[in-house]
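Shown here is a partial selection of chains from the complex, left in place.
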Amino acid sequence: MSDGTPPPLDPTLTAMIERMVDARVDARLAGFSAQVEEALARLRAQEGPQRDQASILVFSGDFDRLISAFIIATGAVAMGIEVSMYFTFWGLVALKKQTTFAGKTIEEKMLSAMLPGGPANTGTSKMNMLGMGPIMFKRVMAQNNVETLPGLIKLAQDLGVKLIACRMAMGVMGIKDEELIDGVQYGGVATYLGDAIESKITLFI
Amino acid sequence: MSDGTPPPLDPTLTAMIERMVDARVDARLAGFSAQVEEALARLRAQEGPQRDQASILVFSGDFDRLISAFIIATGAVAMGIEVSMYFTFWGLVALKKQTTFAGKTIEEKMLSAMLPGGPANTGTSKMNMLGMGPIMFKRVMAQNNVETLPGLIKLAQDLGVKLIACRMAMGVMGIKDEELIDGVQYGGVATYLGDAIESKITLFI
């Protein structure tokens, strides 16, 4: 006993005490186990719905608002934020690569003729001045080394921004699948909401 | 001992060991207990403020933006998301059932005469063309089986979407309580913010 260590117990007594200790510890821990499991289950459930994700609903087809939407989207994805953009109504113009007239109703043909042919033909929300606004903007943007709108859209696609075209709005605006750029996904309001509810940033532009 | 089970301990010794075990287990668990309680308290506090709730501030009175706002709202509530819509400035038109002039100041009467009489009379944000835009939109929406704007507003109410009219904006726009549909709640910016801070989706339309 010079080292202060007690001598070993009789093995039979040891086994009996071990069993008793384990049973009592298990009983005491049972409640904790449930609490800890609950805490972890809640945490895992919470972490799913709130990742670093941004959801941008693009309603507007104005040149300046589209520039703003794509600068936010490409900036976010560059910061490691997953970005989902949902294009509805006038915003669909950002996804257009061409305008077709075949197989459209009279109303759809009228809408197609009046809507801009694609993102390069959009007007500004203010000071459009029969198209002078966008021209001046593009000049000053080039002087300031800001990417063009078609360039920003291409960049967004290359960086993995999810581009979703609203099926309902495509119907209302008379826009067909073959008029949109490749790589676009199609969805409805549930698709949008599924992304938005998981996003920390939700914008309507 | 043929079954490997140790014989029962002396009852007095058993009682003594049990007391000792319990005391030591309790001491060891005391720290854990506090940690688990803290974790659960934090989780419960967190879960309050971030339910599956969406808050839509409707500033615009444009036909196409209102359509978009109510499609999002009704879609969300159908997915089990609680939805609160707060109507301010031009957006108040969505809640109008009639226009009255009695008891209004000159400015209020002028504003009332110039504002649309209700959601069925709103114009589009683009291509309104003296009212042709909404007519064409309504035709194409009907062809695409999209609900009308008054129909969507009624549906939102039936589904339990909370509709709140901004008191301050009602004052500024000269709109009286009797001009709004039944079932509308009234509130100020604090009402809006109270809902928005608890929402995962916050939109300004």
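Labels A and B are assigned to the chains in the order they are written; within every chain, residues are numbered from 1.
Criterion: a residue touches a chain if its C-beta (ideal position, glycine included) is under 8 Å from a C-beta of that chain, and two chains touch if they have at least 3 such contacts.
Computed from a predicted model, the values in this text were never measured in an experiment.
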item	value
Assembly size in copies, with 2 chains present	3
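In the analysis below, only the chains that are shown with their structure count from here on.
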item	value
Cα-superposition angle relating the copies chain B and chain A, to nearest 5°	120
Rounded Å distance, chain A centre to chain B centre (Cα mean)	20
Parts of chain B lying in touch with chain A, wherever the complex brings them together	6-9, 14, 17-18, 21-22, 25-26, 29, 32-33, 36, 39-40, 43, 46-47, 50, 52, 54, 64-65, 68, 71-72, 75-76, 79, 81, 125-127, 136-137, 139-141, 143-144, 146, 200-205
Partner chain B, residues of chain A touching it in the complex	12-13, 15-17, 19-21, 24-25, 28-29, 32, 35-36, 38-39, 42-43, 46, 49-50, 55, 57, 59, 61, 88-90, 105, 107-108, 110-111, 114, 168, 171-174, 188-190, 192-194, 196-197, 199, 202-204
